[in-house]
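Here's the structure we're looking at; comments come further down.
Coming up: subunit A.
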Amino acid sequence: MIPDLGKYAVEVLAAYGVSITLLIGLVLGSVRRSRKVKARLAAVEAAWESTS
Partner candidate 1 sequence: MSIWEYANPKKFIATTTPLVPWLLWGAIAILTVGLIWGFFFTPDDVRQGSTVKIFYLHVPSAMMAINVWIMMLIASLVWLVRRHHVSALAAKAAAPIGIVMTLIALFTGAVWGQPMWGTWWAWDPRLTSFLILFLFYLGYTALWAAIEDPDTAADLTSVLCIVGSVFAVLSRYAVNFWNQGLHQPASLSLDKEENVADVFWYPALVCIAGFVLLFVALVLMRTASEIRLRRMRALEARMRS
Partner candidate 2 sequence: MIALLKRDLTLAVRAGGGFGLGLAFFLIVIVLVPFGVGPEAEVLARIAPGMLWVAALLAALLSLDRIFALDFEDGSLPLLATSPLPLEGVALMKGVAHWVTTGLPLTIAAPLLGFLLNLSPSAYLWLLGSLALGTPALSMIGTFGAAVTVGLKRGGLLMSLLVLPLYVPTLIFGSEAVRRGAGGFDATIPMLMVAGITLGCFALLPFAAAAALRVNLR
């Protein structure tokens, strides 16, 4: 399955592993933050509607 990476296998796999982890972390972090902010804003908006 994994192509023969020769003597540089560790380097190549490390580069892909770390980069993809960072990218996934960035995407998940952004999505989670977006969801959290949306929920918090909805709560504040509800309070705002009820006061005014």
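Methods note: a residue touches a chain if its C-beta (ideal position, glycine included) is under 8 Å from a C-beta of that chain, and two chains touch if they have at least 3 such contacts; residues count from 1.
The candidate set was assembled so that all candidates are chains of the complex that A comes from, given by their letters.
What you see is a predicted model; the values in this text were computed from it and never measured.
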Just to confirm the interface: in this complex, subunit A touches which of 1 or 2? 1
In the complex formed with candidate 1, which residues of subunit A make contact? 3-9, 11-12, 14-16, 18-20, 22-23, 25-27, 30-31, 33-34, 37-38, 40-41, 44-45, 47-48, 51
